[in-house]
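I have a structure here, written as structure tokens, and I will follow up with some questions on it.
Shown here: the complex without one of its protein chains, the others still in place.
We call the chains A, B, C and D, going by the order they appear; numbering starts again at 1 in every chain.
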Amino acid sequence: MAALVRLQNVTKQYRTPNGTVTAVDAVDLDVEQGEILGVIGYSGAGKSTLVRLINALEKPTDGTVHVGNDELTALPERRVRAVRREIGMIFQQFNLFNSRTVAGNVAYPLKLAGVGQPERDQRVARLLDFVGLLEKAHSFPDQLSGGQKQRVGIARALATDPKLLLADEATSALDPETTADVLALLKRVNRELGITIVVITHEMDVIRTIADRVAVMDNGRIVELGSVYDVFSAPSTPTVARFVATVLHDRPSPETLSRLRAAHPGRLVTVKVLDQKGFTGLLSRVFAEHHVENQIVYGGISELQERSIGALTYELTGPQASVDGALAALTAQGIDYAEERVEDNA
Amino acid sequence: MAALVRLQNVTKQYRTPNGTVTAVDAVDLDVEQGEILGVIGYSGAGKSTLVRLINALEKPTDGTVHVGNDELTALPERRVRAVRREIGMIFQQFNLFNSRTVAGNVAYPLKLAGVGQPERDQRVARLLDFVGLLEKAHSFPDQLSGGQKQRVGIARALATDPKLLLADEATSALDPETTADVLALLKRVNRELGITIVVITHEMDVIRTIADRVAVMDNGRIVELGSVYDVFSAPSTPTVARFVATVLHDRPSPETLSRLRAAHPGRLVTVKVLDQKGFTGLLSRVFAEHHVENQIVYGGISELQERSIGALTYELTGPQASVDGALAALTAQGIDYAEERVEDNA
Amino acid sequence: MNEFISDLPTFYQSIWQTLVIVFVSLIFSGVLGLLIGIVLYGTRPGNLIENRVAYAITNVVVNIVRPVPFIIFVSAIVPLTIRVMGTFIGVRGAVFAISLGAAFAVARIVEQNLVGVDPGVIEAARAMGAGPMRIIFTVLIPEGLGPLILGYTFVFVGLVDMSAQAGAIGGGGLGNFALTYGVQRYNYPAIYITVAVIIVLVQLGQFFGNYLSRKAMRH
Amino acid sequence: MNEFISDLPTFYQSIWQTLVIVFVSLIFSGVLGLLIGIVLYGTRPGNLIENRVAYAITNVVVNIVRPVPFIIFVSAIVPLTIRVMGTFIGVRGAVFAISLGAAFAVARIVEQNLVGVDPGVIEAARAMGAGPMRIIFTVLIPEGLGPLILGYTFVFVGLVDMSAQAGAIGGGGLGNFALTYGVQRYNYPAIYITVAVIIVLVQLGQFFGNYLSRKAMRH
Partner (left out) sequence: NGSKGAGASGAKTVSIGTSDASDPTWTIYKKLAKEKYNVDIKLVNFSDYSQPNPALAQNQIDLNEFQHIEFLAVYNVTNHQDIQPIGATVTVPLPLYSLKYKSVADLPAGAKVAIPNDQVNQARGLLVLQSAGLVTLKNGGTAFSTVNDITSKKVTIETLDAAQTAPALKNGAVDASIINNNYAVLAKLPTSDVIAKDDPSSEAAQNYVNFFAARKADIHNKLYLELAALYHNPAVEAAALKESGGTAVFSKLTPAQLQAQLKKTEADARAAGIGK
């Protein structure tokens, strides 16, 4: 796979009366042709700025941006425009044309691309049907709900079958079912048409469902980049770990823990699930061998990139020695676990 | 508990050139004093319109709205304003004052409430500190990221310690950690100051974490209303069931299922977790008694209103008769399960 | 009143002249002013076709014409007027001078109204690869149309006033009629009737402008 | 040139008169126009203090003054001018008449610029329990300030032009100087110098207005 987007040492600073803000800080990033790259990070980490640099809505303070074979940062505006026509963008704030109807908004990029009337109408109708807004075709944006606006933005960005799609919180205003539909569509256009997608999100379901790789931003920098499974299963920096933890809910929160404690007098141990055939069976066997009664009280197993991931909190009941023996056996088998004490997660 | 907000037979229609849109349709709803009511529903269901009716930003086409002892729909504008001062609102689209700094935005409702300079400054600083924007105090909204704007909106709505808080997708643009912080704050003001909160969201974590009751809207109507646990554990209408399903991820999706099938030749059975002490231990025992090997391959147990909820998908291996026997035993114990066939979830 | 009756043909002619002057100048100054206004807006620092030099020059030029007394402006452009219109007097000459003069006012109105358009939508169009001209005509103007129409209505009313000045070069019009046949002869009925016609004309225009702008903004 | 030199005292006086007329009228018409403009905006159907009758009346009244030739307007308000200003002629009289006349133009400019303000922020203020007046002065005007300042700059330039009309009632000013001492006497140096001063004055005003509006919009 070749890189479709290549950022080299890209920095973007904003000068404000209260000092300089470094929104993106010396970022190197390749987005491979055909992949779906998820970008996560705290609010204000620089995610939106990063994608705006990709389609040259912002000029970097330093560094170069390549899209395909074009160095965007060196191209004259006219040539940049040609590149942008190949890039769809979904805006965090929607940025719909208030003077155009829903259909008019979606038709606009098609007009730019010179698509003729009959085909345009057809495509607009198909897209609106997909995002469930066919009956709002002649409404104006100020007559739409938040999620409806966002869906118009999605349809508009997809209208011209772009080579690259930049989606800035594309599903943040959508209910789970609509989100699932949109994600399925993104996955489909990615698979079937080979569209490369950069998707900013804070909804981990989005990452889990469609992303191939994930980049974690913190304070303008990309602090972690790798396959979704790798980053989620073995976060390498505390920031990432904290971020991932809030998502997977794999360890009980302090409040949950204190309630579990109250209800379950036995020892509480959270075991990290490995993508390994017969994993929970193995656990059951280990506990049975050591005559320890076990009971799952919290946690879950889910899928990430077609592999299992998760953690289960067991209540282990039995003589202290037996439990310790069982835990020692787990360690011996290379199984990761953590004993839950109330203070632990405080 | 007395109802703080009472909607009686409230309908809101918008007249558009393409016909009349019924955004809210004959809704009766009481919001109890001191509760946190979650409102969920598909995009365009009428959630935003509903809360805008509560603080009289929209006049209902029909029906009455009471807040406290005041019938808002009958009060003159001047009196309505007095009621509004007691209601904080977080807007889906933020609606920040672009001409004011971050601090100026948060100070505005305080000025309206006649809070004097020194106290105002103090409170603004405290609020901004809480939402992590103290260093952006002198920035203007157009210099903020999406999540930062949303946080300003939150701080602004909380500034005057309102009696009632209307939060329209208050965390939709926030990363999970910030979301958790905001939710913790909302919970705290609810507990400590007794502030009643109506929170619209499509993030089920929000509902799970803070809501006491949940209202499900569909097509302008409230199709379900009850304690969060009841609605989630036993949805009464297909719409709600579908909605809840997309949230809990308790049954594997068709894609996941086909992968599970491939990896797990045994029979796959999804068992609904009951909030019952020793539940999984019970399951293990039943399977052991029937000499069925069991292995959890998917699912999870989480907490909802301090009770366990979830589902676990087991792979059961053993002679057909044994497995059938085990399942019969489950049924006998009143345990709900469903056998997963690929076609089932298609 | 009898005197006014004898002036009736002139009065009717004045109505006609006002209509011609106002509408023809509205069209010419509207188009020309729109173009200049777009240059003013577009070349502003930070905007679509940012160009400090062009901005500074346009800014200065636009302000040169407006404050200069009409008669001086008319005299200054006599050669140009004669070349373009064949004469510098009468309605033809007046239309040219007024159009040119008003164009610069229109430019400011256009600039003002475009400045208020949400930068987000411009960004969206840029992201789609639209060029500056395209953005101006298919995004900026439609998005700013409501206030823009009110701006043009403002100009329309201003043109009715300016048309009185056409009298100085034989252009006539209602304003001039009111002055010549009314004020100078202390003929109050003539003044009242003429002013009433002017006001009705203006109200009709304003009414229409308000209607259009409300339609454009849909509320 | 020698002739112009002998007119120098009058020239200086004209500069002074222009400054007085323009700045005093800018302040008066600015404040009055702001108020009327707010009524126009606020009473619009669907707006803060919606009131169809008040809207219709204001709309008509605002359009009555602007298109009426200055002399007729001045004559019509003589009793009022004398009561308020003590005289209806000279700079004092002119300032009053010009302020009043311009106020209605300002009102339209204000209306235009407020119409473009995002309804979302008004809604936010309403939700906080702010009253209409409060919203107008603490939300609407600050939010629309950038274009509004450009609007006032537009009015400023217009006032420089209008100040020439003060000559009709003995008010003087630069524009009138250019006409009386320049055009009518074919004294080209007088025309050029006077027009140059007018243009410089206007450019300074525009420059300042642009600067303020950029500050208000922070780009």
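Criterion: a residue touches a chain if its C-beta (ideal position, glycine included) is under 8 Å from a C-beta of that chain, and two chains touch if they have at least 3 such contacts.
This one's a predicted model, so the numbers in the text were calculated from it and none came from an experiment.
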item	value
Touched by the hidden chain, restricted to displayed chains	C, D
Identified contact with the non-displayed chain, of C:T43, C:N187 or C:Q206	C:N187
Residues from chain C at the interface with the omitted partner, ascending	1-3, 6-7, 9-10, 71, 75, 78, 82, 87-90, 167-170, 172, 176, 179-181, 183-187
Absent-chain interface as seen on chain D, which is shown	6-7, 71, 75, 78, 82, 87-90, 167-170, 172, 176, 179-181, 183-186
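Methods note: only the chains that are shown with their structure count from here on.
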item	value
Chain B-chain C separation of Cα centroids, rounded to whole Å	55
Chain centre separation (chain A, chain B; CA means) in Å	21
Residue numbers of chain A (touch at least two other chains)	93, 142
Of all residues in chain C, the ones touching two or more other chains	118
Touch-based graph of the chains, sorted into line, ring, star, complete or other	ring
Chain C-touching residues of chain D, taken from the complex the two chains share	45-46, 59-60, 63-64, 66-69, 71-72, 75, 105, 108-109, 111-113, 115-118, 144, 146-147, 150-151, 153-154, 157-158, 160-161, 164, 175-176, 178-179, 182-183, 191, 195, 198-199, 201-203, 206, 210, 213-214, 217, 219
Parts of chain A lying in touch with chain C, wherever the complex brings them together	55, 57, 78, 81-87, 89, 91, 93, 95-100, 108-109, 111-112, 140, 142
For the chain C and chain A complex, residues of the former touching the latter	118, 120-121, 123-131, 134, 138-139, 142-143, 145, 216, 218
